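Removed: one protein chain of the complex. Kept in place: all other protein chains.
What follows is chain A.
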């Protein structure tokens, strides 16, 4: 989930903070301090997150495009200049553009807005923007809600009292609601100082950037893993089932399926599954700050040399072309597979299916999947030539069952012509002739289209008179028999008008039921 840091660089950010003591800070310094802490945390624990930095005042500027290079971000942050007044609407539009250009509109993003809560005055102020939200044309719409799924975190370099004194707090709350309610406003507790800014960003880190650690299990084989990006809670039906579902930290493999059988299933999200080494204190190796890198590498080297289940699983999944089904929670499943990137490097990847008992129709109910060895007969065949998947639905779809649709005249004409074409080739085409005739008959009965039955009967009778002398004598018998039966169907005679009744070929002396060559 990429992050956009939206940094207020308006003049009001340079307001000094009154501290008893030695140094004098600007609010901007506090903001930079907080963000530095965030970047440091990400550089060590959330390395794979793409982050970009946008600065804004009355204009906005993309300072650093999406990157994993936190040094670049830090450098840009340190060199931020001060500009004029705050104009949030334009900046939010900027964020929207930056994200969509890079990731499209399906990728969820986090936006971290850092501001002092002085949201401008007059035109261009947030207050003004929010007041006019409803009176806008299509071309000048307010940028929220963002077109992509997003969480908006607002870091205020101000305390709650300060914001509540003006309408700043209300406006910011409105902003989050406009975006769908996902996100939070953080304010500083107590005096504005380095300590309180640290505690505020600490809360953000806990909330949004804590790594997701889990145990991947396959029977008794296990591996400690980090799942990145961390899986977000999912709500299935906000009415019947409004509780968000969370991925549990115990990822249990339930079995294996061929890639061809699972065949490109739709997924909610994709995550890297990275094995991690857990040392005695229960800390992840690599969480330490930069100064103990030496120790780090040595432990990493150790970890690299001891066998890890993830690596084994990845290797075998890749070689065999299979996926592992993994249970993420009650009635929630996902799959593990090997994913190769363009550079031929490959990784263990996990995709989450929709929560529910039957996320993929072609696999059926997940709880009904059991070990193939339990089946009376090997469902994959002795030589791996068969597969129990996909599961066939109970009813065939319309396009798989030769339905009759006469909404367009051409549909009806085609069906009539098909019958006449076969009528001219009697008795060779007796089977097809009656098959098509019965199809037409059924549809006409269902649609209450008796007129068609009569017309068809007449057409067949005329065909009979037009038969050439060379025609097989059986043809004439079959044609008049069929015409007769159609007429009966359009009368109220229950026996012949029954939907399930089929017109069968007349038994004649010539062929014993027609030369049934198809």
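Everything that follows uses one rule, which is that a residue touches a chain if its C-beta (ideal position, glycine included) is under 8 Å from a C-beta of that chain, and two chains touch if they have at least 3 such contacts; residues count from 1.
We take it that contacts and distances are computed from a predicted model.
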| item | value |
| --- | --- |
| Protein name, per the UniProt record, of whichever chain is missing from view ("tRNA-splicing endonuclease subunit Sen34", "Integrator complex subunit 13 isoform X1", "Alpha-1,3-glucosyltransferase" or "Checkpoint protein") | "Integrator complex subunit 13 isoform X1" |
| Options A:112, A:247 or A:412, residue touching the unrepresented chain | A:412 |
| Of A:168, A:275 or A:427, the residue in touch with the unshown chain | A:275 |
